[in-house]
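Structure first, then comments.
Every protein chain of the complex appears in place save one, which is left out.
Moving on, here comes subunit A:
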Amino acid sequence: MSEGPPGTSARHDRLLEDLADNLTPVRRLRTPWLRGLSWFVGAVALGLALMPLADVEGLRIRMALPDLRYAALGALLTALTAAIATFQTSVPGRSASWALLPLAPTALWVGASGLGCLRNWVAPGTNLADGGETGGCLVFLLAFSVPLSLALVLMLRRACPLRPNLTAALGGLAAAAGAAALLVPFHPHDATVTDLAAHLVVVAGIIAANGLAGGRLLAGEAGRG
């Protein structure tokens, strides 16, 4: 069985016996699809709970504009697909290619948001954000990213991400996109270049923070032997 130096077999046997002696029944993790969907439904439920505070009439007008509609749809799809990719990459044996799943929705989200900025030039007089409003949106993004990220980390505590940094970065993308989608009903203005740039910086920051902190956290949980 073992081909190492003398004592190797005894070393393996001892660990093997210890592990078997310490065996306790475990509840199997549900499929990554189901866990990703559960997290997404939770985020949507949070958005619905906040709807009474939203400017519904303003939202209806903004959603009539294709770029804002597609940006919101892109953020929602990014949150969903990134969450599924997060849970897929947290299970040993699943392909790292799952990380590509949120690429197309992310392109739609960022692309549609960028197109919205052009309205500043082609349609002067649009309701644009001033500095205070942009600051408020950023606080909103951060405030929602943190609980969404924490929910993901909690749901990943029994998983075993063998690439913890990739899983954590995908989780960060899911949380940032989820927060951006939740922001839509409360966003009182259309996108500007500075607004979009600030959002991108915050989103990148959230992904990086998740990658760094979450990567270590997840590696500590199960990624390391």
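A few remarks follow.
Simple rule for what comes next: contacts are C-beta pairs under 8 Å (C-beta built on N, C-alpha and C of every residue); 3 or more make two chains touch, one makes a residue touch a chain; residues count from 1.
Rule of thumb we're sticking to: contacts and distances are computed from a predicted model.
Considering only "Cobalamin-binding protein", "Tetratricopeptide repeat protein", "ABC transporter permease" or "ECF RNA polymerase sigma factor SigF", the record for the omitted chain gives "ECF RNA polymerase sigma factor SigF", by its UniProt protein name. Mapped onto subunit A, contacts with the missing chain fall at residues 1-4, 8, 11-12, 14-29, 31, 90-94, 158-160, 162-163, 222, 224-225.
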